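Okay, structure first, notes after.
Omission of a single protein chain aside, the complex is shown with its protein chains in their original locations.
Lettered A, B and C in written order, each chain numbered from 1.
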Amino acid sequence: MTVQVLLFGKLCDVAGWRARAVSPAPASLNALRLVLGKEDQALAAALAGPGISAVLNREIVRGDAPLAANDEVAFLPPMSGG
Amino acid sequence: MTVQVLLFGKLCDVAGWRARAVSPAPASLNALRLVLGKEDQALAAALAGPGISAVLNREIVRGDAPLAANDEVAFLPPMSGG
Amino acid sequence: MIRLTDQAFEPGAELTAFARGRSETGAIASFLGLARGDAGAATALELEAYPEFTVAEIGKFVATATTRFELYDARVIHRIGAIAPGEPVVMVLTAAAHRREAFEACDCLMDYLKSRAPLWKKEHGPAGPRWVDPTTRDLADAARWD
Partner (left out) sequence: MIRLTDQAFEPGAELTAFARGRSETGAIASFLGLARGDAGAATALELEAYPEFTVAEIGKFVATATTRFELYDARVIHRIGAIAPGEPVVMVLTAAAHRREAFEACDCLMDYLKSRAPLWKKEHGPAGPRWVDPTTRDLADAARWD
């Protein structure tokens, strides 16, 4: 019963990690944000910042969503390619 | 004492020639237009049509201009490249 | 159609392949973005992607643009990983019957890639690394197509 969490761009630098398993799986995206933020205030602030997107199993999610075992959640900072 | 005359695009097809020497050299561009038109009414009409540019010695000329021996005059129909 | 690569690519070869055998395409627009050296201020770029997601998202956008601009074809090649100054970072190619559609689609795709595609760009320079945020102009450019 874990969810896989991925961070990209500056969120990686803030947290000091790129991917980790969170176990037990929180019930929702918002619950996952709380779990991650409790251990790391800088990450909590960064995740609450402007322009952060959440992606659940490769689909963008606005707001909250329930989580299940083996879900993949990614947090994405503002994008800039090209 | 000649001027070299060049026609491009549809003007060529109308006149049936691409380049010819006109001798004696007419005194001006307008005089040259008259000389060419006197022998060929279809060309006279085409040269008087919209969007015909005259080029004298590789410079575009608006309206009339004096001609001298060995000048090169080109008449250009509306342009379309690319 | 969409390719992320951590290897240098050759823009001319991409254009040649894209242009081949198109007897009904009148217009091919292309854009090639190179890593600027900024006279020594930038020593390298680093591009990060969320690979499968990034390819899928760009693919969705390309499909929308293909319909909107009546394209015959479109192609996006984007570097990821470390990129030296002068190297290609991104190439967009669009094929249409006429030039206006090809130009606009290419322009629109580049605006999307600059501020809305899941890519993250870090500049390494003498003052250390910094994550690049889209500029105000990038955001305004992308909003032109909304």
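The criterion applied here is as follows: a residue touches a chain if its C-beta (ideal position, glycine included) is under 8 Å from a C-beta of that chain, and two chains touch if they have at least 3 such contacts.
All values reported here derive from a predicted model rather than from experimental measurement.
Looking at the complete complex, one finds that the omitted chain is in touch with B, C.
Considering the whole complex, the residue from B:Val5, B:Leu32 or B:Ala74 that touches the absent chain is B:Ala74. Touching the missing chain, out of C:Ile2, C:Ile77 or C:Met110, is residue C:Met110.
The chain not displayed touches chain C at residues 10-17, 19, 21-39, 85-86, 88, 97, 99-100, 102-103, 106-107, 110, 114, 137, 141. On the side of chain B, touch with the chain left out of the figure occurs at residues 6, 8-10, 13, 55, 58, 74, 76-82.
We take it that only the chains that are shown with their structure count from here on.
Measuring from the averaged C-alpha position of chain B to that of chain C gives a distance of 49 Å.
Multi-chain contact residues of chain B (touching two or more other chains): none found. Residues of chain C found to touch two or more other chains are absent.
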